[in-house]
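Yeah, one chain of the complex is gone here, protein chain that is, but the others are all in their spots.
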């Protein structure tokens, strides 16, 4: 048990009713980021979680935003509505064009890509473009933005709500490629680098089998059972016998999150 | 006769002994530049002539230097030793990278490319790389610099001394392509745009036949005969019956040139 | 939308007056540089440096059948559809902004197939403009491969479902044998870009984020700059390394204070959030009727740009300005 966790358990461990699902997502995904890493963060929870990581265990985390921002310190209470406004640039080390910051992914300068997701399948493919048939869609979604580029070129962490309609056997449309059809199909498509590393949900943390590239459970959040997570997933999801349980959010982490996003732009 | 020429002839016309060959080159090539044009100027006489044009009949001439300079006003007496030092940038409108300024040629933003030449052939191909066989050269010259790019992508004016050893049947090495083997061979090589427009020498002004793309005389400088120019050219050079004679340099033009280059960096 | 043949690209550029000349004019005059059916590229990104004053003038001038491209589209995309200015947008992401949810106006027009939203990856948009800026017909890249985003615009095999979409083609690298994606150049007929300041010739200096604007200006066949302020050419020449868009690409300069309202202009004003919320509310229930009402009140009725700003409101403008200049507080 880390010193921090010890301190928390002395102060009284938080229970699920003490935080929202979005707050849980923010905290759990922030913890996956390491000090000294370079993380390309999408809008929403990723933006929030990256800033939280920077303010806790990873002060030397370099955040990249697709607006062209390298190494900023976004101010608490002034979250931007996208990764393309001036609020993203506060105390940045460098500003470049959009094309340049995306090319940093292609050149290999980025350790982790970090985005949200609307729909994901067992191979970690993400859909943010169409619900239903793309040529005759039920719902037209906003589309890829930098998502396709990030997922094509970096090791990925995805943060999203765990619902059966979002965790599907096969996404309606591959906006951002995971492991495509599993095995070596990603590299065969011309994507030899990057790929899904972790999916963080409000139920647990998921990884991918090194061979088949199918999604599996790595850890469950406090109070979540293997049956819960399977019931909320639209495909067969293996839960290893030795699955671990995550440490609940600490009061400190939650306090920072709430200070960051007092208007609940991203944590409602 | 222009007003200016009239004034000069009243003041007494200058004779060849009043100016050097380099000064004649500078003046004659400056006159080919038009106000409002964009000219990509190489180092040496072109740099000098472009500034002279700007200070006489073409105040709105936009000069580009390959160091990444757009629209400067170089100061008299402070000529740069190449097109890559800060003296090139004085009062420029814009500075960009080398690659960017060369891409302006490729994008088509440049009206005229303007360079010097060491060796030229009947199709306007230029050599500034090797004398003799390139794989076993007698003399290794400095090479292309931006010359190849300028000659490949813009309508060209070349300023050079008129000597038999410089005006050869076939250059030892095509550093900067003119019309290659004449006719449509330039376009066939993948260069549909640009090509030689004029060669300015200390004997006359040369152009290229619209069909064959062979060099021919357009005008002779004062005191130069058709026989003179043929005798100094290493290939058959047609001189049309109606060839014109250029106006000699004016005292005003020479005064500006000498003020620009008091140390005779380029006009010795 | 397939790349121009090089001789055509060169010819179009040759015909432009690229000389150093004054080109300050009104929004209405600048709007005449845009013809029905043109490909219009829009500078800025999402809610940043959107050239809203120029868009406003184009809507008022009743332009039609424009194909409009932008890095990422926000509320201006709704305006393009709802005003009838365009039924074909090319971008990587399109909604008001993640905090407002999926654009209901976008959904109404695209799901009913009255309008198209042609989707490319963000980097593909950037490299397509960059190819256009460089004078090459394509650039190679390493994303979109293996995705359905590529599938919708692929020129491999049978080609895209709709032939008027541009095509991307997979290719084998001549050196490494790797699979790459060749994305075709975009050379917009007209680009509209808003800047913090430029001179009367169009030499523009940008603060903060430049997005794809520099490539767009180089790629386009005509450029209209709107600017918060026109400054002297002397001022530009004192810091030529700060000039980001060169006069030789620019055909019109229009001075329009708060020319991005209700979006932001870096260092000067942030988005007008209350107005953005109001717009989202107006278009929430009946998106088309709401957008029509919005257009009537803010695009057609105002007698001029100042009147448009008045309708957004003085208090909101002052608040946006206070927040905007805050980026320099540290």
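Here the chain labels run A, B and C in written order, and each chain numbers its own residues starting at 1.
One rule holds in what follows: a contact is a pair of C-beta atoms (placed from the backbone, for glycine too) under 8 Å apart; a residue touches a chain by one contact, two chains touch by 3 or more.
These numbers come from a predicted model, not from an experiment.
Engineer: So there's a chain missing from this view; which of the remaining chains does it actually touch?
Structural biologist: A, B, C
Engineer: Which candidate, B:177, B:204 or B:248, sits in contact with the chain we can't see?
Structural biologist: Checking the options B:177, B:204 or B:248, the one contacting the hidden chain is B:177.
Engineer: For the chain left out of this view, which of B:50, B:103 or B:237 touches it?
Structural biologist: Final answer for the missing-chain contact: B:103.
Engineer: Considering the whole complex, which of A:16, A:71 or A:234 touches the chain not shown?
Structural biologist: Candidates A:16, A:71 or A:234; residue touching the omitted chain: A:71.
Engineer: With the missing chain put back, one of A:132, A:192, A:238 or A:262 would touch it. Which one?
Structural biologist: Answering carefully, the residue with contact to the hidden chain is A:192.
Engineer: Please output the residues of chain A touching the missing chain, sorted low to high.
Structural biologist: 35-38, 60, 62, 69-72, 89, 91-96, 103-104, 106-109, 111, 192-193
Engineer: So which bits of chain B touch the chain we can't see?
Structural biologist: 43-44, 66-69, 81-82, 84-87, 89-91, 95-99, 102-103, 105-106, 129, 134-135, 137-149, 152-153, 173-177, 180, 185-186, 189-192, 265-266
Engineer: What is the set of chain C residues that contact the non-displayed chain in the whole complex?
Structural biologist: 2-3, 5-6, 135-142, 167, 169, 171, 173-176, 178, 180, 182, 184, 207-210, 237-238, 241, 330
Simple rule for what comes next: only the chains that are shown with their structure count from here on.
Engineer: Have a look at which chains touch which and call the overall pattern line, ring, star, complete or other.
Structural biologist: If you draw each chain as a dot and join those that touch, you get an open line.
Engineer: Computing the C-alpha centre of each chain, which chain sits at the greatest distance from chain A?
Structural biologist: Greatest centre separation from chain A goes to chain B.
Engineer: Counting in whole Å, what is the centre-to-centre distance of chain A and chain C, each centre being its mean C-alpha position?
Structural biologist: So the centre of chain A lies 29 Å away from the centre of chain C.
Engineer: Averaging over Cα atoms per chain, report the distance between chain B and chain C in Å.
Structural biologist: The separation of the two C-alpha centroids amounts to 41 Å.
Engineer: Whole-Å distance, chain A centre to chain B centre, using C-alpha means?
Structural biologist: For chain A versus chain B, the centre distance works out to 60 Å.
Engineer: Going through chain A residue by residue, note those that touch at least 2 other chains and give them in order.
Structural biologist: none
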